[in-house]
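So the structure is just underneath, and the comments pick up after that.
With one protein chain removed, the remaining protein chains of the complex are shown where they sit.
Going by the order they are written in, the chains are A, B and C; count residues from 1 in each one.
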Amino acid sequence: MTAPIVEVTNVSKIFPMNGTRGRNAQSLHAVSNVSFSIAAEETLGLVGESGSGKSTVGRMLVGIYPATSGQIRLFGRDISGDAAKANLKAVRRRLQFVFQDPQAALNPRMAVGDAIAEPLDITGGFDRRQRQARIEELLDMVGLPRSAVRRYPHEFSGGQRQRIVIARALALQPDLIVCDEAVSALDVSMQAQVVNLLMDLQAQFGLSYLFIAHDLAVVRSVSTRVAVMYAGSIVEIAPRRALYESPSHPYTRALLDAVPRVRGVAKPREMLQGEPPSLIDPPTGCRFASRCPLVETRCRVEAPPVRTVGSGHQAACHLI
Amino acid sequence: MQPSDNILSIEKLTVQFRSGGRWITAVQDVNLDLADRECLGIVGESGSGKSVTALTVLGLHPPKSTRIASGRIRYQGRDLLTLPPRALGRIRGAEIAMIFQDPMSSLNPVLTIGDQIGETLRIHQGLGADDAQKKAVELLDMVRIPDARRRVAEYPHRLSGGMRQRVMIAMAIACRPKILIADEPTTALDVTVQAQILNLLRELRRELGMSVILISHDMGVISEFTDKIAVMYAGQVVEDAVGAGLFEQPMHPYTDGLLRAIPDIDSDTARLATIPGSIPDPGRPPEGCRFHPRCPEAVPTCRQTAPAMIRLSEQRQTRCPPRAARRSA
Amino acid sequence: MLRLVAVRLTHAVPVLLIIAVLAFLLMQLLPGDPAVLMAGDGASAEAIQQIRERLQLDRPLWEQLVSWVTHLLSGDLGTSLTLNQTVVSAVAERLPVSLSLAVVSIAITVPVGILLGVIAAAARDSWIDVAVMAIALLGVSVPSFWIAILSVILFSVTLGWLPSAGYVPLSDGFLPWLLALLQPAIVLALFQVGFLARMTRSAMLDVLDQDFIRTARAKGAPESRVLWKHGFRNTLIAVLTVVGYIFSLLIGGSVIVEQVFALPGVGRLVVQAVLARDYPLVQGTLLLFGFIFVLINIATDILYVVVDPRVRYD
Partner (left out) sequence: MTDAALDPATVAPSALQRGAALARRLFRHLSFRIGFVIVALLVMVAVVGPLLHTADPTAMQMRFRFRPPSARFWMGTDALGRDILSRFVHGARLSLVIGLWVAILSGIAGTIFGVLSGYVRAIDSLVMRIMDALLAFPPILLAIGINAALGPQVHSVIIALSVSYIPRTARIVRASALVVRELDYVQAARISGASGLRIVLRHILPNSVGPLLVQLTFVFAYAILAEAALSFLGIGPPPPTPSWGNIIAEGRDYSVEAWWIMLFPGLGISLAALGMNLLGDGLRDVLDPRLKIEG
């Protein structure tokens, strides 16, 4: 197996809180001690509820936020250390991002062609003809007519706009695309179309995805491996079948249980009470302790170690 | 089914919006019945007209840009659509209550939650400020908000999304309504919180003997929660069914496509089935059956004649003549 | 709350300082030799030199600035060139007139403007809305000095109902005071009523589109309650901001209205000072107005916290 293209080691992100300075300064521990890797042509699904830190992880990966501590290596280069800026610049072309809201991800005053070509224009080195040819090629790839070039985003539906955003992301032939809730804003029928498009593009170009989503079913359908985040930490990471068929962390089990099923009879629920802890002053022990049905005394004091449960299957829980 | 069984009947409802100087039909010819203590689910994608239908029941659609082109909404022998505003006001919140999708924006940010819950009681039961506040605490207890006595004086922005939706529910059940309309009540919430809220609604429904109309785009939520389901597409009900039959044997190609397009959490799928194309422009719905441009089973007549609902059995209706014919054959 | 006031006041210090420097720099903007300009045409060389010395114009710029700010801190704004009194006493003498005018005018503006705005928003797109907004639009389009003259012709000259000019101090009785101020205050209020009505309407329309308004209706709340308790309460931040801005309009407007109605207020003083090239007086009054406006802004900021629980300053 070749070296992974993404290696994230013990990364944390702490945001200083607005308006609190000096004595009672507070900070938000959005991501704590997260580690994972992504291999070439692989999709890592990252699931979690709102505030779990999954989106922050994605943003750190493309350099929107610098990591507070830990190491992020992309394509073998460290984008978190001293040479972060230069290294990020070197790998920038190989990175792209697809946002949740296709409405906000496109400048309403920019024609679709110009939007798609923006990464080309920023990088430079494409003449008029090459630029035009690439735009048309990209439109073909995502299944939009070439006549879209001179149209504006408001003339398209949500699903079509997301295709435009994907075309823009593909412009420079990246190797890694971070999809942050990329299909969450779409209706079911549109969602299926865009998911299939992403899969086709991956097969065609050998892309890797970090696929961030709250919808567990969608994540299962696209991912090779899946990581589950809770309150800033990864609680479990496993190949998809292992995660869905034999989840070992109590949170993963509860999460899977909580999803309403269309087919088949609902299983008796082991329903989670309460809500995730505040990340301004996160608990010392296991962050899931306050809601865990199996909680023991040590869970409240001691942070759980990461245990290997099976091949590529790890979970952070005292009780495994 | 006898009309007397139904606590609420929507009959031939057609609602239009004004857009760019034209009237555009958002809801067309919708018929729905809600029996006493029943839970009716309305499922559909955005633009299907499901929320508009629900809002029309309480007259909460924007009055200037909307018109009811036809139809009746019968509740206890009266037509809600022709009721004078004051009479409708006495029903709103007291007999028919409603909760909405976004608990963040649905609560008034400058009033305490106690004020807002108490307001329902002050309006309908003429309670004084102190009594209303006391009742508000009881209601917060009922929706399982811990530490209700302290929380009652909080402002909405201090509560989490799940808590706010509980406050909305407390507000809605304050006067023990006969009908609760829940418009995408869990869409903005996380899945574990969604489970809590659905559970709470289920318990309250039993405790208070309410009938419920649940609107959602999520087939899973609808499937687990409701007794009767109507599927809407482009402003029309395309199929309805009592019980789980709809999921086992959909009688409309749209329902079929929708169910196939949902990724399955319990198995590894290689590739999702899709419905080609996109939802039609409500200003220019297709001739004939509204689904025919996207339908894999369309036959020539589908392009020409707009189909009516066809009754298949006591439990089922569909707007797809070819499927109906195949079934009876 | 006290801490908040203190914090806001300290935040205002740099703004006040910049205002003081701006007022000072205004003097320096004078093309050519300010002393010559001030002395007027055909003044003798000695007279010019005298002015130059009195205003310390012969000293370097930064020294002038330091001396200006130091004097300012001790409450000394200099001496008027034309009035034979200090700037502070000249302003203090006229301030009650301007304040009286402002109070009466605001007392008219706020309720009328808000009421018109809320009514128009409630009756959105109906003929009532169109009519109310047409009136508001006229209010912000018709020049006040012109309407003042027309109003004097009608109410003072033709009908003889109201005095056409002059001020009666409050110590001479409330009614005469009010009567003297009524016409100028109404004329002054016209623009602001129009402005406030337009802004209130658009703020209301914004709020009335919000989800919690639908919640209130779903509760069965009567329309008047929806409008005021849920709608208007949420526009208070926007309305407060506009009212704060109206104070600055009021100061500007009073300059004109005091002129037309011959009210001996600060606004009239400024105009006289400008026409007489009495620069220390111009500077001093500008500074005063700037300070008042900053204080009003602070008051507005503090009131935000009162009307909206979400607003917090740390």
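The definition used in the following text is that contacts are C-beta pairs under 8 Å (C-beta built on N, C-alpha and C of every residue); 3 or more make two chains touch, one makes a residue touch a chain.
Values in this document were obtained by computation on a predicted structure and should not be read as measured data.
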item	value
Hidden partner chain, touching residue among A:144, A:170 or A:198	A:144
Touch criterion as defined above, residue of C:6, C:69, C:137 or C:262 at the omitted chain	C:137
Residue touching the undisplayed chain, where the options are A:5, A:60, A:106 or A:243	A:106
Interface with the unshown chain - residue positions in chain C	14-15, 18-19, 22-23, 26-27, 29-31, 37, 137-138, 140-146, 149-150, 152-153, 157, 195, 198-199, 202-203, 206, 238, 245, 248-249, 251-253, 255-256, 259, 270-271, 274-275, 277, 279, 282, 286, 289-291, 293-294, 297
Residues from chain A at the interface with the omitted partner, ascending	62-64, 89, 92, 95-97, 99, 101, 104-110, 115, 118-119, 122-123, 144-151, 155-157, 160, 165, 168, 172
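By our rule, only the chains that are shown with their structure count from here on.
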item	value
Chains linked by the largest number of contacting C-beta pairs	A-B
Euclidean distance of C-alpha centroids - chain B vs chain C, Å	52
Chain centre separation in whole Å, for chain B relative to chain A (CA means)	32
Per-residue multi-chain contacts in chain A, two or more chains	none
Contact footprint of chain A on chain B as seen in their complex	45-46, 160-163, 190-196, 198-199, 217-221, 223-225, 247, 257-259, 261-266, 268-269, 271-275, 278-279
Interface residues, chain A side, partner chain B - complex	49-50, 157, 159-160, 187-193, 195-196, 199, 214-218, 220-221, 240-241, 244, 254-264, 266, 269, 271-273, 275
Residue numbers on chain B that touch chain C, as the complex places them	55, 58, 60, 64, 85-86, 89-94, 97-98, 100, 102, 105-111, 119-120, 123-124, 155, 157, 168, 171-172
